[in-house]
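== chain A ==
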Amino acid sequence: MAKDIKDLGWNELIPGAALFSFTEPVEDVAEVPMDERPYAPTNSHEYSVGDWRVEKPVFNRDYCIDCQFCWVFCPDMSILSRDKKMIGVIYDHCKGCGICVEVCPTNPKSLLMFPEHMDNDEALSKWPSKEEKKK
Partner candidate 1 sequence: MLEIRWHSRAGQGAVTGAKGLADVVANTGKFVQAFAFYGSAKRGAAMTAYNRVDDKPILNHEKFMRPDYVLVIDPGLTYTADITANEKEDTKYIITTHLSKEELINAQPKLKGKEVYVVDCMQISLDTIGRAIPNTPMLGALMKVSGMFDLDYFQNAMKKVLSKFPQKIIDANMAAIERAYNEVK
Partner candidate 2 sequence: MAKKYELNEVEVWDGNMAAAQALRQAQVDVVAAYPITPSTPIVQNYSQFLADGYVDGDFIMVESEHSAMSGCVAASAAGARAATATSSQGFALMVEVLYQASGMRLPIVLTVVNRALAAPLNVNGDHSDMYLGRDAGWINLCSYNPQEAYDLTLMAFKIGEDLDVRLPVMVHQDGFLCSHTAQNVRPLQDEVATEFVGEYKPVNSMLDVSNPVTHGVQTEEDWHFEHKARQHNDLMNSKKVIKRVFEEFKDLTGREYDFVYKYKMDDADIAIFALGTTVESAQVAADKMREEGIKAGVVSLRVLRPFPFEEVQDAFSNIKAVAVMDRSAPGGTFGALFNEISAAMLAAGKSPIILNYIYGLGGRDTTIEHLVDIYRQLDECAKAGERKYPLQQFIGLRGPKLSFY
């Protein structure tokens, strides 16, 4: 197994501090699913920030219109979407900032913040109903 980058000596680092995304070249990377890409140990994909959260976004498929707003706005690329279909939140990389909830346009929202300790099924059972427009 390769050494952790924290243990590398001065003579083992890549000159110029160039950091590669992958351990080997990947042809047509956009077509390769995330979990099949050979991420390098120095890639931020390998660095979990999930425990920074105090609240988590929970995704509710029932109301989602696959507009991709959350995917576009997420600052940590933590929204998993395939073929323009929303799949869910990557909790390893989500810091719980709530931007995805803020930009979600559906009524009720398809993403809502819940306490970190709450089970997702429980969260889904507490989903609010459609909000009537005020006249």
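Candidate selection criterion: all candidates are chains of the complex that A comes from, given by their letters.
One rule holds in what follows: a contact is a pair of C-beta atoms (placed from the backbone, for glycine too) under 8 Å apart; a residue touches a chain by one contact, two chains touch by 3 or more; residues count from 1.
Predicted model only: the values in this text are computed from it and were never measured.
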item	value
Which of 1 or 2 touches chain A - same complex, any copy	2
Contact footprint of candidate 2 on chain A as seen in their complex	5-6, 8-11, 13-22, 24-29
